[in-house]
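Okay, handing you the structure first.
Note that one protein chain of the assembly has been removed; the remaining protein chains are unaltered in position.
Coming up: chain A.
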Amino acid sequence: MKTKYSLLLALFALIVISGCVKLSEDPKATLTPGTYFKTQSDLDASVNAMYIQLARDGAWGFTSKETSYFGSDDLTTDPGLNKADMRDFDRLSGNSANQSMLAEWQGPWAAIYQANNVIANYAKVNSTDALKNESAGQCYFVRGLCYYYMVRTFGALPLVLTPISLDARPPRADVASVYASIISDLKTAKSLLSNTPSSGRPTSYSASACLADVYLTMAGH
């Protein structure tokens, strides 16, 4: 065989070899849990992601769905066109078809999901303990607060305090256990948070105030 043809064969062989591909995936443009939580700014952005769940419309943004306040003399509704949802609660007759009821379920859970993510991962971030505690404290605070909103509307709730698998269906914990968890979260928040006021963020005082409210509400349970 002439050399040129051997060369050609070798060239094709080379193409085949160069075509050696790896089957592992590297999503270069996407953040993944495996590579995240390295720096304080990763941590900050994750905490922001918790707040935004509550700020969205349908949760606590724009059209407020604070159903747990109704049925008292704190809040009442007028017969305006778009108040039907709230009037149900005002009359203590909110049911599953009520969109505010759905929002009251979705918003806090979405925030708890993000809070659990931070609480599970903040320790491994490369930053100062003070900053890390400040971040984690906010998450404990929001988690406690969200359970506090939900327990007043729904009663017994699944207690999800760590990231869980998609197939997990934790049972409802009774009201007393939920309150115990709320108090534990708020106490942890109180110990982790500083007392320097910062716009839009809780301090250790916020945790204390919230605890007071929880104890008042619990009284008699």
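Here is the rule we go by: contacts are C-beta pairs under 8 Å (C-beta built on N, C-alpha and C of every residue); 3 or more make two chains touch, one makes a residue touch a chain; residues count from 1.
Operating definition for what follows: contacts and distances are computed from a predicted model.
The subunit not displayed here is recorded in UniProt as "TonB-linked SusC/RagA family outer membrane protein", chosen from "Aspartyl/glutamyl-tRNA(Asn/Gln) amidotransferase subunit B", "TonB-linked SusC/RagA family outer membrane protein", "L-arabinose transport system permease protein AraQ" or "MIP18 family-like domain-containing protein".
The chain not shown here is touched by just one of A:A29, A:L92 or A:A219, and that residue is A:A29. Listed residues A:M86, A:A110, A:L186 or A:C210: the one in touch with the omitted chain is A:A110. Counting the whole complex, the residues of chain A in touch with the unshown chain are 1-2, 5-6, 8-9, 12-13, 15-17, 19-34, 36, 42, 44-46, 48-53, 55-56, 105-106, 109-110, 112-114, 117, 158, 160, 164-166, 168-170, 198-201.
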